[in-house]
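Below is one structure, written out as structure tokens, with a few remarks after it.
With one protein chain held back, the other chains of the complex are shown just where they sit.
Showing chain A:
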């Protein structure tokens, strides 16, 4: 019946895995001695933590693409903006410990001969303010962009193209030194976060657990949204947009709303990513990043949430492996993977799992049987 369960069995398994990882990984990294085969190096912890951030980005993308049919090829922009907001906080934490030992300005500003902190940087010493920006900046951009694009009924491939243009425009803008976000080099040389050394194994483990928590929370929110009537309207829009309009739903409002929510989730993913990789630069806005995210979702299975997260982890794990072994072939492999999945696994890995494990579909009821209590329409008029 219409009201659906928010968490499926699969969703619960997913959450259980995340909770277990959030607890076990720090233990294996911190409490198990390095000599033990069960020890996890800080490198490994950070690597998987990074995958989890990608998984959250994929989840966000799946919410708009899988459920509402909005193929965003610019979600990397929201991820990067969230990352920059976090990066700005981390820059402010450096204080006077920079090369130029300027207590008021980040190094790159001193280098550019700037004397005052630009307005855009005000408030970023506060963690709370920075975290608000992690949500607000991507959210606001998505809201404004979505409002105009969806109100003008830009759909399909045209929408994909303008999302791609959006991230490309931001890439160019952030490259410029005058923008005040570190230009080409971006933001890096972070020292600590909330007073903890950003390089220490303890902080890395904590960031890992925070990534698990963010992914779990993002999943619960996305699952609740998609299980609600709002979510059913999203699917209706995806499958028959004009039908939905003629039923009286404001399609543009729904699209802008889900696009904004998704952008905020992507922003959180970027914010957790930056302290783990230690740098954010304009390269994160590269159109190719956004396209890769689409591939993760396609590989895992669009419109499944769990599949999107799984796809992100698997593809990136493959990327780490292959770029280590034969770096020059990775892009071909990725392209091949996308073509292969599109042709042979339109529902992605989860779709395949479903097909292999599902009990055979029950036969549809025979020719319109009539229930005993059914009020049958009048018999056809005799011809």
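The rule is simple: a contact is a pair of C-beta atoms (placed from the backbone, for glycine too) under 8 Å apart; a residue touches a chain by one contact, two chains touch by 3 or more; residues count from 1.
Following the convention adopted for this analysis, contacts and distances are computed from a predicted model.
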item	value
Candidate names "Urea ABC transporter ATP-binding protein UrtD", "Cbb3-type cytochrome c oxidase subunit I", "Pyridine nucleotide-disulfide oxidoreductase" or "Succinate dehydrogenase iron-sulfur subunit"; UniProt protein name, chain not shown	"Urea ABC transporter ATP-binding protein UrtD"
Residue, one of A:132, A:194, A:240 or A:288, that touches the chain absent here	A:240
Residue of A:10, A:39, A:191 or A:250 in touch with the missing chain, whole complex considered	A:250
Positions on chain A contacted by the hidden chain, ascending	1-3, 225, 228-230, 232-233, 235-236, 239-240, 242-251, 253-254, 257, 364-365, 368-371, 374-378, 380-381, 383
